[in-house]
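For this depiction, one protein chain was excluded, whereas all remaining protein chains were kept in their positions.
Here the chain labels run A, B and C in written order, and each chain numbers its own residues starting at 1.
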Amino acid sequence: MKTATLNKSDIGKCIDLLLQADLRVIAPRLQPQVDEDGPDALEVLTFTEVKSGEGHQVGKGLLPLNGVKEFLFAKHEPLFAYEKRGKKIEIIPVHHEYPQTVIIGVRPCDAASIASLESVFSDANAGFEDPFFTERRSRTTFITYSCTAPDSSCFCTSVELSPDSAKGSDLHLTEIGDGRLHVEVITKAGEAVAKQLQELLKGEGDQATREKAGAEVTEKLTRIRDSAPIMDWLMDTANFDDEMWQRLGEKCIGCGACTFVCPTCHCFDIVDENKGSKGYRVKIWDSCQFDHFTLHASGHNPRDWQYKRYRNRFNCKFKIYPEKFETPGCVGCGRCIRACPVNLDITEYMAEVAHKATNPNAIKAE
Amino acid sequence: MIEQIRNQARQLLENGDVDVVIGYAEGSDPSRTTPIFIRKAEDVEKLIYDPRCINSLPLYLNKRHEYTRKGWKKTAIIGKGCDIRAIVQLIAENQLKRDEIYILGVPCEGVVSHPEKWDGSLHDGNRASKCIGCDVMIPHETDFFPGEKPDVDRSSPYEATSKNVATLMELELDKRFAFWRTDFDRCFKCYACREVCPHCSCNTCITDETMPSWIDPAAHKKGVFSWHLTRAMHLVGRCTGCGECTRACPMGIQVDLFNQRMKEVVQESYSYKPGYSLEDKHPLITYKVDDREDFIK
Amino acid sequence: MGKKIVIHDFEPKIMAFVCKWCTYSGADLAGTSRMDYSPNVRMIRLPCSGRIDPQFMIKAFEQGADGVFISGCHPGDCHYNEGNYYARRRNTTFRQLMDFHGIDIERIEFSWISAAEAIKWTEVIDAFTEKVRELGRHPQYDDEVVDPYAQFLVQKDQESA
Partner (left out) sequence: MSNIYQPDLMTITKVIQEAPGIKTFHLKFQDEEVANNFSFETGQFGEYSAFGAGESTFCIASSPTRPEHIECCFRETGKVTAALANLTEGDTIGFRGPYGNTFPLDDWKGKNLIFIGGGIALPPLRSVIWNCLDLREQDGRFGHISIVYGARSVQDLVYKREIEEWNQMENVTMVKTVDPGGETDDWDGHVGFVPHVLENDFKPDPENTVAIVCGPPIMIKFAFEALERLGFKQEQMVTTMENRMKCGLGKCGRCNIGSVYVCIDGPVFTATQLAALPNDF
């Protein structure tokens, strides 16, 4: 593995170099607000396409609100177009042109989520390959940036990640003090990008300081839960009807905020958008938290109450993903905790499950 | 103050006057609070009230939250003035009966705009803008109020134009369109704005209807614009301005600006303030022969 | 006494939602009386102006209309006694909503036209068409596709159009 150092102030120049090399660059940016200093205004940081190295927020702020999911698994994706001609239908396939893309400033949790999405959309899942996802994935390079200031909702260390993890990354940056960044080239794609940035990269990196810096940040995480016993507990089908689901989940209001901001949630819907005799069939994001998500045509709904839908989400993260797709379902980014309007906290579920799993008798005695 | 509320809640539960008390409890981290349903008298100690208690609890009284409400005949609810306006509006729309609800009013000095902005105290830098000029800090419709309830004059037109709405209204038309266009670009239609709204009470939302499908379910511009306009239109004269839609938006879109603007329009045109009277009909289901019609050819 | 035919650069699409008891009959009278009026208008007949849901107007703009025209009976003349009063309130607020959203409210026209006012119909429609023509194309929601992946589709659509 090759290492180097980079001046933190040169990131803007990096973006410019990548743009000059005809790459599409996506970086965290602050979105305009009506009233920047008003009491209601929050900094809205999102991953957006950038046209110059100015105004980027790489390494600043914590997590962009949207995550990188939408650049691989678009929130609105035309699958093909069709045209009706009398009794005949013509299907016009889409030949998307996929630009080579670099996403810079990705946090380690987001980078780790890519592998999970890939396990769903690639042909490893039942031999069906979603071409839209895999094509985009193959043309996207991730430049990750270790976290420096995790907030109270972060819990990546509870799901076997860390604020400086390079999992899923192509090129990894870590702050090592004095305004310098330690650069690690992880993959071939990362190497290609590093080649573009040759003139800004200097000498050898400082592995020891990088590890020390990473460990220091890891210390700052306050929300630590034990996720080890969760899967075994969930595997016991008797626990599917445990009273805790209903008790914790009754305040859930059934908005899809947690699923839409989640970097590993992959559910979608397929609909037709029709205009006259033509239209597109499109794939759009959907959420297991919506009441009609599993509604049968007969009117029967397997998940008829909201707590059952949240139970499915928790099961999806900690049982279905690891069991079926063999990848972690939760990367501990904490977005669902920040986004939830009623403070329904996935780590509360984790703590409760861990408690139940380790003290089975205590619960029964209650 | 909260001690008095707890005592009252304990009494209500012990006497069997109510089945549940909806209130606020400590959340999962120090800046957050969470809604809680208290069913046993011994749990009332969990109830808290301070400026972090942002949630609009009346949303759980809405018939959409059928499951949560299962088995509750009479519900006690802790309400800030603005939440009580929402309850009153629900009653006025026949979504609730007054005698099903026991309102524990709390005097409120304003709430924080976002939990992230909480720094231990409430000040001008983090007080939600909906609280500026609020005339229901001493709530109007209560069954219980800690201490003596002073008389407040609520007859004047309420809250001045919000600063954000004024800023937008000063913009040129196409700039305003461009603003919404960039803002709505982020929307991915999680419908958090709908679900936190105490007034969204349709059994099936128009956006979930498929025959016909009035609003494209996709989160592209057409679908997003159409959704937000429809939402705003459905809340004209009903929105009580709790601002929850903006707070709940995970992408930081200020969707309640539409509602704030419509609040002004309703007030200018029909001098109507929602959520103050149990009987008044909301302005779009009634009319006067001499309503303004200066725009009609 | 037909009008002179003028060829314009831009022909606006105008969607009209009209009450069947008054304006529709008024337009019908204009037709049977061989009056000329602008052909840009496409009419949808509804039982009352009170039936005109703002959703219709949103959908019309979304589907590419450049202007929307709503018309009902004069106050006091409603076949259902009060439908037009509700329509009036609804439109007062809806116009302001569209304005706040950034759509020129000149693109939405509301009028009272009775079954006898064929001349008023032709005048109002002609004037409105002219106004919308000056305003130009309505800012379409789908005129630009931000996602470059979908560019192909748009091109294909334009080629075939």
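Assume a residue touches a chain if its C-beta (ideal position, glycine included) is under 8 Å from a C-beta of that chain, and two chains touch if they have at least 3 such contacts.
Predicted model, so just to flag it, every value in this text is computed and none were measured.
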Contact list for the unshown chain, restricted to visible chains: A, B
Touch criterion as defined above, residue of A:Ala149, A:Ala215 or A:Ile270 at the omitted chain: A:Ile270
Which of A:Asn7, A:Gln100, A:Asn125 or A:Gln246 contacts the chain that the document leaves out: A:Asn125
Residue of A:Lys8, A:Arg139, A:Arg281 or A:His355 in touch with the missing chain, whole complex considered: A:Arg281
Touching residue (missing chain; options A:Cys316, A:Val331 or A:Ile346): A:Cys316
Omitted-chain contact residue, chosen from A:Lys13, A:Arg139 or A:Lys324: A:Lys324
Residues from chain A at the interface with the omitted partner, ascending: 79-80, 82, 84, 87-89, 91, 93-94, 120-121, 125-126, 128-131, 135, 237, 240-241, 266-272, 274, 279, 281, 283, 286, 288, 293-298, 300, 302-303, 308, 312, 315-316, 319-320, 323-324
Touching residues on chain B - with respect to the absent chain: 210-211, 213
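The rule we apply is simple: only the chains that are shown with their structure count from here on.
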Maximum inter-chain contact count - chain pair: A-B
Chain at maximum distance from chain C, centres defined as averaged CA atoms: A
Where chain B and chain C are represented by their mean Cα positions, the distance between them in whole Å: 35
Rounded Å distance between chain A and chain C, as computed from the means of their C-alpha atoms: 45
For chain A, residues that touch 2 or more chains besides their own: 76
Interface residues, chain B side, partner chain A - complex: 27-37, 55, 59-60, 65, 67-68, 113-114, 116-117, 124-129, 163-164, 167-168, 179, 182-183, 186, 188-192, 194-196, 208, 216-220, 223, 243-244, 246-248, 250-252, 254, 257
Chain B partner contacts - residues on chain C that touch it in the complex: 54-55, 58-59, 62, 75-76, 82, 85-86, 88-105, 109-112, 124, 139, 141-142, 146
Sites on chain A touched by chain B in the complex: 31-35, 38-40, 42, 44, 46, 65-66, 70, 75-76, 152-153, 223, 250-251, 253-257, 259-261, 269, 271, 273, 282, 284-285, 287, 290, 292, 305-307, 335, 337-339, 341-345, 347-348
